[in-house]
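Every protein chain except one is present and positioned as in the full complex.
A and B are the chain letters, set down in written order, and residue numbers restart from 1 in every chain.
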Amino acid sequence: MSAALQTWQLSADLGGRRVLQDIDLQIAAGRWTCVVGPNGAGKSSLLKALAGLLPLSGQVLWQGQPVASLTRQQKALQLSWLGQGEASSLDLRVWDVAMLGRMPHQSWLAAPSAQDAQMVEAALRATQAWDWRERTLGELSGGERQRVLLARVMAGNAPTLLMDEPLANLDPPHQVDWLEQVHCLLAQGTTVVSVLHEIGMALHADDIVVMREGRVVHHGAGRDAATHAAIEDVFGQRIRIHALDGQWVVLPRLGGAITSID
Amino acid sequence: MAEGLRAWAQYLALVGAVWVCSQSAQAVTVLDDRQQKVQIAQAPQRIVSLLPSLTETVCALNQCDKLVGLDRYSNWPESVKSVPRVGGGLDPNIESIVALKPDLVLAAGSTRGADRLQALGLNVLRLEPRNHADALRVWRTVAQALHVPTADSDRVWQGIQAGVQAAVQSLSPVARQQRVYFEVSPAPYGASESSFMGETLSRMGVGNILPASMGPFPQVNPEWVVQARPDVIMAGDSSRASMLQRPGWSRLPAMQGQRLCVFKQGDSDMLVRAGPRMAEGAQLMADCLNRAAAQTDIGEKR
Partner (left out) sequence: MLLTLGLSVVLLGTAAGSQGWQAWWSVGADAVSHQIVWDIRLPRSLGAWLGGALLGLAGAVAQGLFRNPLADPYLLGSASGASLGVGVYLSLWGGSAWAMNAWLGLGLTGAAFVGAVLAVVLTLLLARGVQQTLRLLLAGVVVGVVLGAVTSLISLLQPKVLQAMQGFMLGSTAFVSWSACATMAAVLALCLALAWVFARVLDALSLGEATAQSLGVPLPQARMALVGVISLATGAAVAHIGLVAFVGLAAPHLVRSLVRCTHAWRLLLSALMGGALLVLADVVARVLLAPQELPVGVLTAVLGGGYLLWRVYRDADSGVRS
């Protein structure tokens, strides 16, 4: 399995604080990797660094090529990034927002092509936002807005997707939708890296990267017991991971008393 | 026959010469404030004036009837009150002026209005008298431009100067010893020795607490005036109220009785405009100084 993304001695500072410390990571292609960890572990910074949006020391390689050697457009074509809580102004139409995802494919002054329109429509239908394509972002609720932003990321059709907190504000049905979307993307060979707070969702990933205080403490398959142990450990043993119906559930470990549900 | 022809030829030549002379005599070239030449072909019949001192100059030269448009601040003599107004000096109403079809526009300095009017093809003469030397130059220039015979304009000017001289001589010796503070606006801005009013005071031999080095209209620190302790204060109507509120001023000797001369708006105009009314202005100041020197307590009547 080739590495879609690779880092070598990656370190980064943000506001004088070291947020990433000597990270060596290999993200497999065509698989879904999820980054989990406590607040302030550096998950968002890792994603930004991988996307080339953060000044860093060390190396980041995409498909074996150093990021620094790629042009802006090449980078945008290969990798789509969805940020967490990016402040956006609210008077663009949904359709226009999704079309922005096609920017790397469009030449500078050209109008959107038929293919662009097709991709945008597909992405909006996938997130069930097609019906509101004429509405502005300001008229939508938080969850609806998030779905539009997801559509923007998917419309770009990049081989690698980095998503930071993609499930923010989404209600359970749409969280499941997102899960299905990821599986669909994986089937097409896309590499997906996401940062998730919802550990229950994260446990569906192929690989899980566990972070604490700017370092990677574990990187392994989502099914492995070792991975589960690492997750429980990084959260201070306040949670327990149990198998249920072929999936994994996360239960709180309350004040010392251990409740068995087997 | 030859005699007749020769006589007729001579007559023609004479007429021709006179005609040529009168033509060339009619085209006058004057220099404006920027040392630019302005040519005025004939005696102007429709004049627009955008500066009060220039308006007064025109009227003093007996050409008042030629004025067809004035700025809103020109208010002397009485006869000009009926002349249509065309905005201010700095914001002239271009349309109104052009519609009046003037053959000469008198404007101050280098305002955008003057530039625009000139660009539209009007004859614009830029003059702005700021001191006594300016006043003479402007007087002569306007007289030339209006085709007033030099003898006449000089005569009137001599009359004005005689008036100033009379004001100077009317000062009592005690009055001449005094030091004056002339306030122009309540900011407070004062008039120093290099301003027009300051020069008038200097001609009278009276001291000014604001030296020329401060510029013509420096903004003064009220405390400084208290320290300088002028003998006489001259100010416009608008200043009086604020003067009493300044710290230390109410105890100044210059604020008592006749030593404080407050001029109404009409009189202030006379004092500050570097124009033909400088004699009346000088006389106003001389009267003020004499009264202050006399220190009698006649009710303020001005």
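The working rule: a residue touches a chain if its C-beta (ideal position, glycine included) is under 8 Å from a C-beta of that chain, and two chains touch if they have at least 3 such contacts.
Please read all numbers here as calculations on a predicted model, not as lab measurements.
**Q** Using the document's definition of touch, tell me which of A:3, A:29 or A:100 contacts the absent chain.
**A** For the chain that is not drawn, the touching residue is A:100.
**Q** Just name the one of A:28, A:92 or A:122 that touches the chain not displayed here.
**A** A:92
**Q** Taking the full complex into account, find the residue in B:91, B:223 or B:237 that is in contact with the omitted chain.
**A** In the full complex, the listed residue that touches the missing chain is B:91.
**Q** In the complete complex, the non-displayed chain touches which residues of chain A?
**A** Interface residues of chain A facing the absent chain: 48, 51-53, 72-73, 75-77, 79-83, 86-93, 96-97, 100-101, 103-104, 108-109, 134, 136, 138, 149, 152, 156.
**Q** Even though one chain is hidden, which residues of chain B still touch it in the full complex?
**A** Chain B touches the missing chain through residues 33-36, 87, 90-96, 98-99, 101, 108-113, 115-116, 119-120, 128, 130, 189, 215, 217, 219.
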